[in-house]
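Handing you this structure, nothing more for now.
Yeah, one chain of the complex is gone here, protein chain that is, but the others are all in their spots.
This part shows chain A:
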Amino acid sequence: MALLEVNNLDVRFAMRGGEVRALRDVSFTLERGERLGIVGESGAGKSVAAFTILNLIAKPGYIAGGEIKFDGEVLNTLKPKAMQSIRGNRISMIFQDPMMTLNPVLTIGEQMIECLKAHRRISRKDARAIALHKLNQVFIPSPEKRLDQYPHELSGGMRQRIIIAIALLLDPDIIVADEPTTALDVTIQAEIMELLLLLCEKHNVGLILITHDLGVVSQVTQRTLVMYAGRVIEQGPTREIINDAQHPYTQGLINALPQMATPGSRLNQIRGSMPTLTKIPAGCAFNPRCDFAANICLEKVPAFAHSGNCKVACHMVDAMVAGERWTPIITDANGNGATPTDSHRTEVNA
């Protein structure tokens, strides 16, 4: 059995204008020591997924269905106290913006020691020693001094190292890192990512890495999950996804990478943009932007089915794998070709 098992997760936000369904039928697993990447456009539901794992979805959000199984326990039905003892202890989290993550009025030492004391019966002195040891592991210069400093006295890169040290304080089984380098200087991004990878490998810590950056995913993770409009649309070994994506959306993401563009010309962006969660088209949510959309795509949500080593949610994937060509794909009433337009969209939440 996998260390972490997420099954058919359904997360909604009860808003005034009705429910927003942020996650639909999201399933994935993570083995001990495995590194999983989650990619997808802004608003796809990556952060919601991350917080849901720790059962930290705040009102008006709630888990409407599915389960999160960790080491044999179902986290989403756990008592608050029991859940609290898992957070930061067995599953810890790294946030996007290190400038906002640390409490500005507490010293670094205080913020590390309190975490240790929350999970272990330990003296302040011993806790301080462990904190110091962890700061050494993330290569913080003069760590002893840092313990008595406040966050504003440190640079962004330094702070993210400290946050990584906090995440590692209690030797967790899993670290959930939500875009851990996005807010950093480009020059420091690689450094931090390398550090995270190194530490996860060394201590056999599982990593769920949320990012926009397919390059990072290919360097760090073994498996990748692609999300679109609250659903997982493709998952499989990272190498296969990068080299041979099957879902048209994933293909689009990879084609949009700068290195895929002809020098001097524009990037190959996917046309259109992801729908807001309240205006998801019927059928496959990607159909208005998809070059391969067929009639069935406008009507039926594609099942998440195995395709080779991967799982893909696309009606056309078998045909594509078979190498067939099929244009025009969408036909109007007269059987003529057409491209999907707004008239094909129906509001699911209406």
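Definition applied: contacts are C-beta pairs under 8 Å (C-beta built on N, C-alpha and C of every residue); 3 or more make two chains touch, one makes a residue touch a chain; residues count from 1.
Assume contacts and distances are computed from a predicted model.
Participant: Hey, which one's the missing chain according to UniProt: "Ferredoxin-NADP reductase", "ABC transporter permease", "Fe-S cluster assembly protein SufD" or "FAD-binding protein"?
Facilitator: The chain we cannot see is, by its UniProt record, "ABC transporter permease".
Participant: Could you tell which one of A:N7, A:T29 or A:S85 touches the chain left off the display?
Facilitator: Once the missing chain is taken into account, the touching residue is A:S85.
Participant: Using the touch definition from the top, which of A:M93, A:L225 or A:C297 touches the missing chain?
Facilitator: Among A:M93, A:L225 or A:C297, only A:M93 touches the chain that is not shown.
Participant: From the list A:V6, A:A49, A:I63 or A:I166, which touches the chain that is not on show?
Facilitator: A:I166
Participant: Going by the contact rule already stated, which one of A:L102, A:A131 or A:V317 would touch the omitted chain in the full complex?
Facilitator: Within the whole complex, the residue contacting the unshown chain is A:L102.
Participant: Could you please point out the chain A residues that touch the chain left off the display?
Facilitator: Residues 51, 54, 56, 84-89, 92-93, 95, 97, 100-107, 114-115, 118-119, 148-150, 152-153, 163, 166 of chain A touch the chain that is not shown.
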